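Excluded from the complex is one protein chain; the other protein chains are retained at their positions.
Chain lettering (A and B) follows the sequence in which the chains are written, and residue indices restart at 1 in each chain.
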Amino acid sequence: MYQITCPHCGPRAQTEFTYERTTDSVVDPAGDTHAAMQALYTRANPMGLDDEIWRHTYGCRAWMVLTRHRVTHEIRAVKAIGPEALP
Amino acid sequence: MKTPYSAFSLLRGALNGQKHWEPAWRDPEPRASYDVIIIGGGGHGLATAYYLAKVHGIRNVAVLEKSWIGGGNVGRNTTLVRSNYRLPQLHNFFEFGLKLWHNLSDDLNYNVMFSPRGAMFLGHNDGDMIKLAERGDAMRCDGIDAELLTPKQIAKIEPLLDLSRGARFPIDGALIQWRAGTARHDAVAWGYARAADALGVDIIQKCEVTGFVKDGNRITGVETTRGRILAGRTGICVAGHSGHVAGLAGLRLPIESQTLQALVTEGVKPMVQSVIMSQSLHFYVSQSDKGGIVMGGDPDNWPSYARRGQPTIKEHAIAQAVTCMPALSRLRMLRTWSGVTDMSFDGSPIIGPSPIDGLYLNAGWCYGGFKATPASGWTYAHTLATGKPHELNAPFSLERFMTGATIDETSVGPFPNHR
Partner (left out) sequence: MSGPSRSATGDETIPFTFDGNTYHARPGDTLAAALLANGVGLVGRSFKYHRPRGIMTAGIEEPNALVTVGTGGRTEPNTRATDVFVYPGMVAKSQNRWPSLSFDVASIFGLAAPALGAGFYYKTFFGPAKHWMLYEGFIRRAAGLGNAPTEADPDNFSHKAGFCDVLVVGAGPAGLKAALAAAEAGKRVMLVEQDAVPGGSLLRDPDPAIDPAAMIARIKALGGEVLLRTTASGYWDHNFLTLTQRLVEPGAVPPHGFAQRLWHVRAGRVILATGLIERPVPFANNDHPGVMLSQAVRSYVRRWGVLPGKRVVIATNNDDAYLTAEALVAAGAEVVALLDARAPGSGPTAPAGVQVFYDAKPAKVIGRKHALRKVTAVIGGSEHSFDADLIAVSGGFVPVAHLHMQAGGKLTWNEAAQAFIPGETPQACETVGAALNPPSAPAIAPAGKAKTSFVDFQNDVSLADIDLAWQEGYRSVEHLKRYTTLGMATDQGKTSNMVALSRLAEKQHVTVPEAGLTTFRPPFTPVTMGLMAGAGARNAGAHVRRIPLHSLHEAHDPIWQPLGYWFRPRAYPVNGESLQQAALREARTVRTVAGLSDVSTLGKFEVSGPDAAALLELVCATTVGKLAVGRGRYTFMCREDGFVNDDGTVWRLAENRYLLTSSTGGADRMAHFISYVRNSLRPDLKCSVVNVQEHYAGIALAGPQARAILASLIGAEPPRHMGYAPGVLAGVPVHVLAASYSGERAFEIHVEATHAAPVWQAIEHATRAAGGAPYGLEAMELLRIEKGHVVVGGEVDGRSTPHDLGLGGMLNKAGGFIGAAGLTRPALSAPDRNNLVGLVSLDGPIPEGGMLIQRAGQSPQGHVTAAARRILEGGAIALALLQGGHKRHGEELIVTSPTRGEKARVRVTAPHFYDAAGERYRD
């Protein structure tokens, strides 16, 4: 079980978090069908690092982007996203 | 010719110390080119090679395996074989496979121990029972066996299930497919390998594909750790590593890899007769011939290529199983393992041509690839031999995601982690 450092709460057990999707599969509601379906239905699925959107669902409920290694499970970086992280 | 397997031959061996058996498959050096290369020496790849040789007469075939054959998901699953799907594209495909399963040991001259002991989905409320009836009715209308069981009938088959009314998830009934069951997973890979080898297929282990040889928009071969090998047609068949290998050809697939865990308990005398699954809970239980209770549950539903899962996922699946069958409580979890699953974005496989000429795809099996082995091999062999899909795999095209003709059995949409 991973330990994920929530940008708001600090290190917490993975069971408090849910994975949503990779950052490159975010569908722009204003985009065209082709772009939307490319985002929705193709993945790099690398055997290495990828940027993933996670949520501290059973904690503070905030959203974040994890840069995580798919083989070693190392979490390289965590970045807060959401209204509270806007400049 | 290899010595055929038989009881007589075994007894003969008893007198000579079993000295007369040859290797089950050769260990050939790769040739410069083949008619067909199959990347991946798992169950599906070996079955594809076998049917290419046997059904289509294409014997100039190589199966390239980066490690040892049968080491991927065919060797790390819970061995369930069934065709009890709700959607017709799926149940027709898997039923075709189930018919092959019933004759597979004889066909391969290798006992794969297919044991049609029945697979039941438990229903825990009226809503479950309607869904089970719907599934069963859909199957029966297409000529596939399915039968609803009352709790009394269930008790006769599985007396250790908690059939009391006060249970948190009372068992209201079940849908059983009697022709479903389990098989010995390793034997499936080895049986196909031995039979394919006997027909001339080269099984090349420790040969990892590192790139593709391209001529315009056409794949003409592969680069491997054992050199370049050319091919008329190349088929990818690497389950959880589909994203990685397709990536070498520049393809992005509707697939995310996830870890799926399973476990087995210490062996005990027979206590579970059938395969037990649940409509509303997420566990499945059966008992191996050695006596171990084999079970699994939900995948670790975030992407991973690691063959190690998280303990809390197992704890949850075991809680569900022990709740439904309290006598499991004092058994001990002996061994756990994980496989890397190729989770497709509608839960159904992809078998067919890729957007690149000469390159074909067999992927997206999610957590249900083992039972598909014969049907997958058969239809993929057809596709590789003719360049066109068999009618059974025609619906499982890659294009379906762009056109919207997805085949979504669990109907949760494009995110495997929502499944």
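We adopt the following convention: a residue touches a chain if its C-beta (ideal position, glycine included) is under 8 Å from a C-beta of that chain, and two chains touch if they have at least 3 such contacts.
Just so you know, these numbers come straight off a predicted model, no measurement behind them.
One chain is not displayed; in the complete assembly it touches the shown chains A, B.
Among B:Trp101, B:Phe121, B:Tyr192 or B:Phe212, only B:Trp101 touches the chain that is left out of the view. Within the complete assembly, residues 5-7, 9-11, 13-15, 17-19, 21-25, 27, 67-68, 70-71, 75, 88, 101-103, 105-106, 109-111, 113-117, 124-125, 127, 130-131, 133-134, 136-138, 140-142, 146-148, 160, 162, 168-169, 175, 181, 184, 186-187, 190-191, 205, 265-271, 281, 287, 289-291, 308, 310-312, 314-316, 318-324, 326-337, 400, 402-406, 408, 410-414, 418 of chain B touch the chain that is not shown.
Interface with the hidden chain, as seen from chain A, comprises residues 1-3, 13, 18, 20, 26-27, 29-33, 35-37, 40, 53, 55, 57, 61-63, 72-73, 81-83, 85-86.
As a convention for this text, only the chains that are shown with their structure count from here on.
Within the complex, the chain A residues that touch chain B are 1-2, 14-15, 18-22, 37, 40-47, 50, 52, 70-73. The residues of chain B lying in touch with chain A in their complex are 241, 243-244, 247, 252-257, 301-306, 310-312, 345, 401-402, 414-415, 417.
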